[in-house]
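Missing here: one protein chain of the complex. Every other protein chain is in place.
Per-chain numbering from 1; labels A, B and C assigned in written order.
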Amino acid sequence: MTDVAHAPEDAVPVPLTTRKDWSSDQEVRWCPGCGDYSILAAVQMLMPELGVRRESTVFLSGIGCAARFPYYMNTYGMHSIHGRAPAIATGLATTRPDLDIWVVTGDGDSLSIGGNHLIHALRRNVNITILLFNNQIYGLTKGQYSPTSEVAKVTKSTPFGSLEQPFNPLSLALGAEAGFVARTHDMDRKHMMETFRRAHAHKGASFVEIYQNCNVFNDGAFEQITGKEHRSDMLIPLVHGEPIRFGAEGQRGVVNHRDGSVEVVEVADVGEEALLVHDEHRDSPGLAFQLSRLSRGPHEPTPIGVFRDVDRPEYGSEMARQIDEATERRGPGDVAALLRSGSTWTVD
Amino acid sequence: MTDVAHAPEDAVPVPLTTRKDWSSDQEVRWCPGCGDYSILAAVQMLMPELGVRRESTVFLSGIGCAARFPYYMNTYGMHSIHGRAPAIATGLATTRPDLDIWVVTGDGDSLSIGGNHLIHALRRNVNITILLFNNQIYGLTKGQYSPTSEVAKVTKSTPFGSLEQPFNPLSLALGAEAGFVARTHDMDRKHMMETFRRAHAHKGASFVEIYQNCNVFNDGAFEQITGKEHRSDMLIPLVHGEPIRFGAEGQRGVVNHRDGSVEVVEVADVGEEALLVHDEHRDSPGLAFQLSRLSRGPHEPTPIGVFRDVDRPEYGSEMARQIDEATERRGPGDVAALLRSGSTWTVD
Amino acid sequence: AMNPAALKANIESLPKGATVIVNVDAFEERNLNKAGYEANPLSDGSLSAYTVYEVPMTSITTEVSKEAGVKPRDAERSKNFFALGLISWLYTRPIEATAEWIEQKYAGKPLVMEANLRALKAGFHFGETAELFESAYQVKPAVLEPGEYVNVTGNTATAWGLIAAASLSGLPLFLGTYPITPASDILHELSKHKQFGVRTFQAEDEISGIGAALGAAFGGALGVTTTSGPGIDLKSETMGLAVSLELPLLIIDIQRGGPSTGLPTKTEQADLLHAMYGRHGESPLPIVAAKTPSHCFEAAVEAVRLAVKYRTPVILLSDGYLANGTEPWRLPDLDDLPAIDPAFATEANHVEADGTEVFWPYIRDDQTLARPWAPPGVPGLEHRIGGLEKADGSGNVAYDGPNHERMTRLRAAKIAGIAHDIPPTEVDDEDGAEVLVIGWGSTYGAIAAGVQRARARGYRVAQAHLVHLNPFPADLGDVLARYRRVLVPEVNLGQLSRLLRAEYLVDTISFTQVQGIPFRAAAMEAAILQQIDGTAESHSREVASADPTGKGIL
Partner (left out) sequence: AMNPAALKANIESLPKGATVIVNVDAFEERNLNKAGYEANPLSDGSLSAYTVYEVPMTSITTEVSKEAGVKPRDAERSKNFFALGLISWLYTRPIEATAEWIEQKYAGKPLVMEANLRALKAGFHFGETAELFESAYQVKPAVLEPGEYVNVTGNTATAWGLIAAASLSGLPLFLGTYPITPASDILHELSKHKQFGVRTFQAEDEISGIGAALGAAFGGALGVTTTSGPGIDLKSETMGLAVSLELPLLIIDIQRGGPSTGLPTKTEQADLLHAMYGRHGESPLPIVAAKTPSHCFEAAVEAVRLAVKYRTPVILLSDGYLANGTEPWRLPDLDDLPAIDPAFATEANHVEADGTEVFWPYIRDDQTLARPWAPPGVPGLEHRIGGLEKADGSGNVAYDGPNHERMTRLRAAKIAGIAHDIPPTEVDDEDGAEVLVIGWGSTYGAIAAGVQRARARGYRVAQAHLVHLNPFPADLGDVLARYRRVLVPEVNLGQLSRLLRAEYLVDTISFTQVQGIPFRAAAMEAAILQQIDGTAESHSREVASADPTGKGIL
């Protein structure tokens, strides 16, 4: 009775599928040109490659433009309430370890109202894959600034400019003990697919920030770094075990100084061997955090790829283990015995 | 009309006070031996030294043992609801820049239910001083584990041991863009007073974690590092501009390796000049974050003191500035004119 | 769909309150100057008389055309179909017919056809995706009394009412809120008027929004929070704290279709019972409801008056239909607005046994039962308050039962007493009517129209429309008793009706419809006539819900 037992995994081999099999019959309703389309395409094209089953795949979301995602996937899905998807996913993942659970959320959904559920899901290392569509704006509600909007942003709710230091989603996730943290963007399908593949492969909570263009309320927010002509100079690809360098000829790189500061340098000035070597598996999140601070916004050279990928005990399996051990030790539960576990007496 | 104008600051000079003046007439009801007593004493003894007024001082709290704090201070105060004190404080601080606002909270109050309000208050840099009494347990509700409890903790709600990776409150605060972050403990009144003094002096949101002993439900949680006989070996005092070293003879220290890792070493092995020099004012929180990861729990050498102290625009003043500028430019608001700001027409 | 030039040219000829769809993409400096605008009309308030939808048409339609593979030049053309799609959404018309027409018309140019079709759909979906609110309110300007008029939406009138109330009371206005359709525009409007000392705080969620507003109230500001739908649920706990703290606080709920996310872009009146009872424990508070877009101004001022005078949270109910609807509003004479006196505490109010003078935060005014409001800053009035039960008078934490009972009844009595501080029920009755039609909120116009039609047929029908829903006017019981039949039309399943039945044991007849729009005059008239002819004796005493499965209503 510990698990709902109608997932036929072992029975039939996983059928071969195509993108079409993963697309629902619902008309996609995002604005034409919205970055969400390319993310949807990347996910739908990745699915057949993952060797997973539609019936064992669930997409959960809160509320927002991004959160409409589940309606477009031909899997099980829930479009829930604003900010709460990680909490709902925690209950599902804990009772259904057999499922593949994806949480799709926006910067407002997961960092504004849902911030607490997000950091706790990461801390607990619940077995879910979180895709955060960061367009640095509230799209669905017609363009108010969000917790990732740059300071002094003029929006419907801040005609005189916003006053708040934005969150750096990766720094926040790392500060919340996240085991898998990565970043990608909606202009590069290959990179998205690869990043999602890695996130899906990680057991436990995986967190992926996706720079996503809202061409209606915050057009071009990431253009300076994701635009085709800027990428080589503005995106720093992180590769495990490799010195961190970028630029058309890999002429620039990243170093870690003795004083604990991390900086972008010309490789020529410091020499290749001085470069910081990326290590996804470092037990301490310190290095990943340093890298998350390298760029102060999408106008400076910005690292993308997997920042951190460390294994920790996964919440749901741990709970299952405790149940198995208890059952082992005491035998399966017996209600009649439970009622008599206290001291009973008889009246006749 | 922009501010409530009955704070007599300019009028009378600040009267000299003693601890007694800051103590309310309410009987203190914490368990005998609770660490909260010494924190209360430290605060009440510090107040007269700060040269502030009782009538301009407010203590706000949520719910919990720690949260009873305001009842014992002879100032304005509110014992609100669980986890929401930072939100309530944000409204007060934004409308009353003339006040000194302290938020007293517990590890459950601020990191469990109140986590989202905490990180947003830090990000916005609201002008409040947050004292987090971290006893790694839910005291008021009789001893369930908290978000800072160590893994595998056996409590009323986890008879088989807890499964969750705890938050590191300092890492979380730093990941949330906090400008002032410090740690102290309930066994050292002098260090508490000095740390609170610094937190109070900082303009914007100040975050102080206080290791606090709950002698009823989690006794001795910090004994291994705060116990008189262990301190010199287990506490690493952070001093701005000084190499980070500790131990009875300062024989141990902290270094930052080229690969971006930070480590405790024997000074003899590396030489004094190799030691990491503490810098509270570093613009990037990277260094402070690395230091927050040095110890994995109160059983390893643990840094205390001010980790980070960086000035950023403070939320309330910024809002006041926008109001002043608007008033400057448009003149003070005129309701009659406002109603006619649209296109009006007359019927006669 | 207008660019600056078009706007400039046509705006005068448009009837006030008309819906204007603006292509924001076209509103850069250059075009503005070309059109002869100094300030941007979208932000300088000069369009406040209209329901303006700002839409980035160029960018979207170019996108669409790109996808369809047509030349940029043709893209221009598609814009109008985008607009058409958007309008279809706003007035909930299907787009299939239009689509067919396009297919025939452009059969020759497949690319252009494709582009136009996509543009049409894009416009329709944009309304949904960007939560544009449907079917705005329009009252045919009846004969207007002489005076100066302006067209306002309910949300604008609400925002202006808050600014007016702040200036009447001399309190700084603080709005703590989180965006949500259809309430966001109050935030947008207030954030424009900083010269009034207005502080708008876009919080991380609804709980923080009301929490901050309460904190501001503790500090002596006029604390306000606005929300809708799911947002009001999240404010319950903090409302309860405000009830216990007895601090002035205004909660504005712009109702929308529920439950849950429901129908975010359609109107409903289904939060009344939630407003009455949606907090744990005995947690009473006053409820005020606006009845027309312009009435939102007056309702906001009244809600603030009660909050400040009685030191209590007050819920102001509006809805999406009022919020986005416009009507001509005869500007009030500001001198006619009620005085609002914060009457902050200034001195000790109690003498201890030993003769020392102290301040007790829970000593009440004999008349209003309100407690003193003592924001920080005044020496000698330092005090601590909280959500635990407080001793009557001293306000110290108190656990004893009798005190709890006294405080519970005092809190209830304070709110109930407001009945004597509000106007008696206004009944529009040509004497002799046997049927009273009583409603609340945005159904005012529809009910009035229905009543007029019935009267036009020579029937005698009385109408009353409640603005105060808790407490009810002191005379309401007597009023209801005067009629043989009491018909209660609501856009919910009969919430006011339940309150009236419980309070006055009157066998009200609940007439309900829940379709995201107000009643149509004809339906209202029919329901009224049915009562007069006495043909409505259904056991459930409910009209329009005979069939339990509801299938009947289709």
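One rule holds in what follows: contacts are C-beta pairs under 8 Å (C-beta built on N, C-alpha and C of every residue); 3 or more make two chains touch, one makes a residue touch a chain.
Nothing here was measured: the structure is a model prediction, and the numbers come from that model.
Student: Could you tell me which shown chains are touched by the chain that is not displayed?
Tutor: Result for the missing chain's touching partners among shown chains: A, B, C.
Student: Using the definition of touch stated at the top, determine which of A:Q44, A:T94, A:S162 or A:Q290 touches the missing chain.
Tutor: Reading the full complex, the residue touching the unseen chain is A:T94.
Student: For the chain left out of this view, which of A:P70, A:G106, A:P169 or A:P303 touches it?
Tutor: A:P70
Student: If I consider the whole complex, including the chain that's not displayed, which of B:C65, B:A221 or B:A326 touches that chain?
Tutor: For the chain that is not drawn, the touching residue is B:C65.
Student: Which subunit C residues touch the hidden chain?
Tutor: Counting over the whole complex, subunit C touches the hidden chain at residues 92, 128, 229-230, 232-234, 236-237, 240-241, 243-245, 253, 255, 257-266, 268, 270-271, 273-274, 276-283, 369, 386-389, 399-402, 404-413, 416-417, 492-493, 498-499, 501-503, 505, 507, 513-517, 545, 548-551, 553-554.
Student: Could I get the residues of subunit B that touch the absent chain, sorted low to high?
Tutor: 27, 29-33, 63, 65, 68, 79, 81-83, 112-113, 115, 138-142, 144-145, 147, 156-160, 215-216, 219
Student: For subunit A, which residues reach the chain that was dropped from this view?
Tutor: 1-4, 6-8, 24, 26, 53-60, 63, 70-71, 73-81, 84, 87-96, 98-99, 116-117, 120, 319, 322-323, 325-327, 329-333, 335-336, 338-348
Everything that follows uses one rule, which is that only the chains that are shown with their structure count from here on.
Student: Taking each chain's centre as its mean C-alpha position, how far apart are subunit B and subunit C in Å?
Tutor: Taking the mean C-alpha position of each chain, the two centres sit 39 Å apart.
Student: Let me have the rounded angstrom distance from the C-alpha centre of subunit A over to the C-alpha centre of subunit C, please.
Tutor: 37
Student: For subunit B, jot down the residues that touch at least 2 other chains.
Tutor: Within subunit B, the residues that touch at least two other chains are 116, 120, 319, 322, 325-326.
Student: So which stretches of subunit C touch two or more other chains?
Tutor: Counting only residues that touch two or more other chains, subunit C contributes 194, 204-205.
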